[in-house]
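The next block holds one structure in the form of C-alpha cells; read it before the comments.
Yeah, one chain of the complex is gone here, protein chain that is, but the others are all in their spots.
Right after this comes chain A.
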Amino acid sequence: MAAITLKNIVKSYDKTQVVKGIDLEIDDGEFVVLVGPSGCGKSTTLRMIAGLEQPTSGDIIIGDRVVNNIEPQNRNIAMVFQNYALYPHKSVKENIVFALRRLKVDNDEIERRLSEISEMLQLEELLERKPADLSGGQRQRVAMGRAIIREADVFLFDEPLSNLDSKLRSHMRTEIGKIHNKFGRTSVYVTHDQVEAMTLADKVVVLHDGYIAQSGTPMEIYLNPTNIFVAQFIGSPSMNIIEGTLFNDYLDIDGYHLPRNKLSNVAYQETISEAGLKVKVGIRPDFFNDKAFFSETGITFNFTGLTIDLIEPMGFDKEVLFNLAGSSVKARLDLRSDITLGAKIDLLVDLSRVLIFDHETEQRL
C-alpha cells in the first residue's frame, strides 16, 4: 500500500515537451483516473509512475521513497496494458503466475491465489489455453488477473478497456470497480473515456496539453468545471457554450435576461460598466427541462419560444437542438416530450447550474 506524489514532473522528447509540470497527490488506496484527449500526456505520466519512462525533471515518490532512479521491476507496481501484452508463448495460467514464479513464491500459495483470481475473473476454463485462442474480453481478464495476483502496492491501468466493444467495456468497468473495492489498492487509471472516469474514480484528473486542467471528485468536475476545456470534456453530450453579456442585474443571452442574483454558481461579483461584459455561458444539456412536464420554481428560468431544429431520440431521452445566440444548443429532455421538428417549445433551466466563463481566458468567473 502506498501513496503517490508527483512533484513538478516534466517530460520532453528531444525538443517537444509532452508533460509540462504536473503536481499530483494520490492518497493510499485512492482510485485516480487521468483523463484527457489524445496527446495530453496522460499515458506518459502513467508510464513515468511505472518506471517505463524517465521524467526529464521532477520527482516521483511512491510510499516514502523517491523512485526516479528505481527500475520498474523494483517499484512493486502492477500494470494492465492497453493492448494486454500477454506472453504469447505461455498458457493463461503461466501468464498469470509469471511474476509469482519469479519471486519464488511457493507452489501452494501460487495455486491458492490462482484459484481465487481465476474464480473471480471467470478464467477457470481458460487456464491451459494460449492467448491466441482467447477472445478480446478474455485476454483483458487474463491481463487483469496477471496484475492482481501480484498484490502489488500500486495498480496502473493504461486504457485497459479501449479495445473492447461497448457492452463488454461497461461490464469490465464494473468488474474493475468491484476489484478496487475488494483490494483497495492505490490505482491510477488512464482513459480518454469520460464515462470510465466518472464511474470509477475517487478523483478525476483532467489533463490538457501536458498540464492538469482540473482535478477533483467526479461530481466536482461535472458540476464545477474551472474552465471551458474541462466543462466540455467531461459530460456527454458535452456542455453547451453560448455567447452572452453580463450586466449588473442580469445575464443576457440572445435577448433572454437571466437574473444575476439567482445565478448562485457564479462567484463573480464585480460591478460592470453599462456596456456589459462579454462572457461565455455554459449550460449542460441535462439541465434543460420541458416546461410541459416541470413547473417553474424560484430558481428556474424559462426560455420561451425556442424553435427545434433537430430531434435525436436516444431511447429513454431525446436530444433536441435549437439555436441560441448563434450557437447550436443541445438539450436533453425526457421521453414524455412529444415535440416535433420546427415546433416552438419552452425550456426551463436551473439557474444554479448556469456557469459563466471569461470570454478570453475561458476560465470560470
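We take it that a contact is a pair of C-beta atoms (placed from the backbone, for glycine too) under 8 Å apart; a residue touches a chain by one contact, two chains touch by 3 or more; residues count from 1.
Simple rule for what comes next: contacts and distances are computed from a predicted model.
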From the options "NADH-quinone oxidoreductase subunit J", "Carbohydrate ABC transporter permease", "Spore germination protein" or "Gas vesicle protein A", the chain left out of the display has the UniProt protein name "Carbohydrate ABC transporter permease"
Touching residue (missing chain; options A:109, A:133, A:249 or A:296)
A:133
Considering the whole complex, which of A:83, A:264, A:302 or A:363 touches the chain not shown?
A:83
For the chain left off this view, which of A:72, A:177 or A:276 is in contact with it?
A:72
Among the options A:66, A:103, A:314 or A:343, which residue touches the chain absent from this view?
A:103
Please output the residues of chain A touching the missing chain, sorted low to high.
50-52, 71-73, 77-79, 81-89, 98-99, 102-103, 130-134, 136, 139, 146, 150, 163
